[in-house]
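Okay, structure first, notes after.
A single protein chain has been omitted; all remaining protein chains appear in their positions.
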Amino acid sequence: MSTTALNAGVVGYGRRSVRGIMGHVMLALVPGTIVYATLIDYRIILNVLVAIIAALCVEAVLLRLRQRAILPLLCDGSIVLAAWLLALCVPPSLPAWQLIAGIVVMTGLGKHLYGGLGQNPFNPAMVAYAVLIVSFPVTMTDWQINVNGSEAAYDNAPTQLPQLPEWDAITGATPLDRLRQARSIIHRRTAPEAPTQPGQLASEPDTRKAPGHATTPLAEGSPLHALRKDMPEGPAAIPITNPMAEYSRFADAAIMRSPWKWVSLAWLAGGIYLLFAGIITWHIPASVLLTVAVLYLACGSVGTVPTIPLIPALLSGALMIGAFFIATDPVSAATSNTGKLIYGAGIGVFTFVIREYSVYPEGVAFAVLLMNICVPLLDYLFTRAVPTSDAGRK
Amino acid sequence: MPAETVMKLLHHWWTARRDEPVMRGGLTLPRHKPGLPVNGEIATLVMPDRLVLPLLDYHGRRLLPVVSVGQRVDYGESLAPGLIASASGSVIAIEPRPVMHPSGRSELCVVIRPDENGTVESAVHEAVPELTEQRLATCGVTGLGGAGFDTASKVHKATQHGEQLDTLLINAVECEPMISCDESLMMCHATEIIDAIASLMTMTHCKRCVIAIENDKHAAIAALRQALDLRPLALTLQPLAPVYPAGAERQLVERITGQLLFAGERPTHRGILCINVATALAARQSQLGFPMTSRIVTLAGRSVDEPVNVRVRFGTSVAEVLRQTGNKPSLASHQVRTGGPLSGFDLASLEAPVTATTNSIIVQPVQPTVEPLPCIRCDRCSDVCPAGLLPQQLLWYARAEDLAGSRRFGLDSCIECGCCDLVCPSGISLTQTFRHARDSQREQRHRDQLADAAELRFHKREDRLAQRQAARERRRQDARAKLIGDSDAIGDALARARRRRQRHERPGQSGDHATPSHDGDS
Partner (left out) sequence: MSTVLALLGFVTVITLLGGLLAWLSSSSKALRLGFVSRSGSGSGSGSGSGNNDNGQTGDGALLPSIQGDAAPGTEPITRLIDSVNAKLPQTQCAQCGYPGCRPYATAIVMQDAPINQCPPGGDALIRELADFLGKPLVALDSERGDTKLPQTAVIDESQCIGCTLCIAACPVDAIVGASRYMHTVITDHCTGCELCLPPCPVDCISMIAAEQGLDHWCRPKPS
């Protein structure tokens, strides 16, 4: 008995398939990936390819184990997209076997454990990212990138902070890593002068400890840790008079002069393409970016916490790719418009909190995972059903 | 929810900026209206040799026939309450025949063999100066739009409060692609339609009257304007942007009057009478004395060589319509659909007869069914849902047969338009899932009612039996009380009984004294 609608083509409607949607998202990822490969590290292309091939193989095996039709589900493009996103999120220097382990986790734990496409409560790529970062903290935080372009530019920032050429010898860290390091330096330099200043860096008690002190296992071996051990301490350091402004200026320079901002802008361009192609709605990206912006502005205006200026804050780290490509994954995001706005705001808040107050320099992945937990509640609370006659009529 | 409020404000602002009222959701589909009349005439089919009229009302409830086999019936004569003979002839059978219903089931039908006068259509009643509900009912006028409601009772409900009818809404939207029967009617009979609207306006004393029509029906709009120039009426001709499903009653009312109907609420509750343009014309015909015995049917689809709109008498089988228009599809290789490409259903038998709600017959080659992918919650369905629901969420509950959850997500507000099916990238049959959920909810409610009734009857019966038992007990007590009144009588009776027993037992005893002595002591 067929009472279903006739094929969309009969009434002249160009229906978009799942594969089409995934294809559009991948298309939107292309410029960002190219910019990444050109300006930062060409190895990212290799990583993306390895991830995609591994993901297809793992997916095929899992579909076979679950006794599902392999070809149609393999071709829907969702796993390719997820693998691509994961490859973009991890350092290009990550050993291939670790990346493949991440892919196995992503496909098995993140997706098929819950019943495959459309059933996963968490974003699979972010599940894999989280597993990778707790399993391989060293390689996951050590951004040993082949700097294609000249990175010297942003080390010559007009700042009272010392030039630290040895950083590049150790690692070509991302700007957010660099800010971490700068913050600890600023803190150490200013702490004796103003020990009672309220609220200042209060949330980072780890850095109050003596340098070289092993902090947490997670931070062990991170650039931060390396820095803490290697930093020359003592009279050579110039006292910093206005730490807040200094930090802001440094942040502005570190981010705006790094090639990473071009990558972020390329993600933004891809995201805008997705918006206009009607693949995603404006709710989640707008609410993520707006929340992060408001929080940075608010903290900046309060003036007791060292923060990054607005534009660099938005262009740093994984915020753009997170807001437009990761948070908008429809399966694990909230689905009503109000729900999406709250979901996005939550991601913004968590991103800010994790960035500013945790051991991790960037928090988009955890923010997305944390908000994924809230999605069932958001979906339950924010429906938009028309009131029934009993409830609505007087 | 502040966000929703902001959205609403923006929506209002956007609406106010435009001349035409916009509707939420819906799909803009390319205009595809095959078979429009070219020379201002709509052909009528030749009388078939059998007319099959199902004994069913618009709900699908069975009707009791008031005619018998062998009886001669006249054109316009009543066959059952609400069912009119569409030609004169003799009743040759009352038997189960396939009917036009998604179930494909056979139901009792009156089969008429038309006689030579069958094609003669004349006024069977006197023309009345003003249309009445009585006349609508006598002439069997039902909605020619989609649901086929009884027009007389609809008018009655809209006007029963004694207050003036707020809005008379003439639905000339016909938003579903490939259906053009109402458009053809407006192109060919604009003058009569305006007359019909005038009669309805007089009948209902409405405060205002609006004809809603899609703005891409240029020829129809021109014809109506021309007719309005000849007979000016105090009404608004409201062109609307062509969005599917703009013609759905609730959506149209919302768009024209700005009133959002609650789930399960009908426009008549708000003093709005929404009548299809073809129904209005049928009402006018009934005023002149003609019963409603035919309708215009659009014949279209990829397997139809020449799409056409024809006037078909009720009871003509689909096979006959196809044969007379030169089509010979078979159900093996073709999909024959009625009710429209999006909201209709496929026929299980071509013998099913055309009824008032058969607006179209669409013949397509059979399409391969595609296995649906899982839902990825892409939100396309909620973007296009004209009822403002979240079909992607509703789907979970409807699939799990969680009726409470389904209702929470607005199952009752779903109008089954099929927009979500059309946009779903995974190819999920959402609408059909919702249809099933609605029906099983209805049946659940029905079963609950039956159970309640059975329980009530059971308890009534128990009470009755208990009362009867109590009455019997009372009578016995009364009798005993009468005896107790004379206490010696009982003592005497007991003594007599004891003596009698002793007398009886003595001769039977053979040396065993235990029992008698014990008896004697007690």
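A and B are the chain letters, set down in written order, and residue numbers restart from 1 in every chain.
In the analysis below, a contact is a pair of C-beta atoms (placed from the backbone, for glycine too) under 8 Å apart; a residue touches a chain by one contact, two chains touch by 3 or more.
Everything quoted here is computed from the prediction, not taken from an experiment.
K.L.:
For the full complex, which residue in A:Pro95, A:Gly278 or A:Pro376 touches the chain that was left out?
P.N.:
In the complete complex, the chain left out is touched by residue A:Pro376.
K.L.:
Which residue from B:Val6, B:Val66, B:Leu331 or B:Ala453 sits in contact with the chain not drawn here?
P.N.:
Within the whole complex, the residue contacting the unshown chain is B:Ala453.
K.L.:
Residue-wise, where is subunit B in contact with the chain that is not depicted?
P.N.:
56, 59-62, 99, 101-103, 105, 107, 393, 396-397, 399-402, 405, 429, 432-433, 435-436, 439-440, 443, 446, 450-455, 457-462
In this text, only the chains that are shown with their structure count from here on.
K.L.:
Let me have the rounded angstrom distance from the C-alpha centre of subunit A over to the C-alpha centre of subunit B, please.
P.N.:
Whole-Å distance between the two chain centres: 54.
K.L.:
Subunit B touches which residues of subunit A in the complex?
P.N.:
Those residues of subunit A that touch subunit B are 1-8, 10-13, 15-18, 20-21, 69, 72-73, 76, 78, 115-119, 281, 330-331, 333, 335-338, 341, 379, 382-389, 391-393.
K.L.:
Which residues, counting only subunit B, touch subunit A once they are in their complex?
P.N.:
Spelled out, the residues of subunit B in touch with subunit A are 1, 3-4, 7, 27, 29-30, 32, 102-104, 177-178, 260, 262-265, 302, 335, 337, 341-346, 348, 362, 364, 367, 371, 373-380, 382-383, 387-390, 392-393, 407-410, 412-413, 418, 421-427, 429, 431-432, 435.
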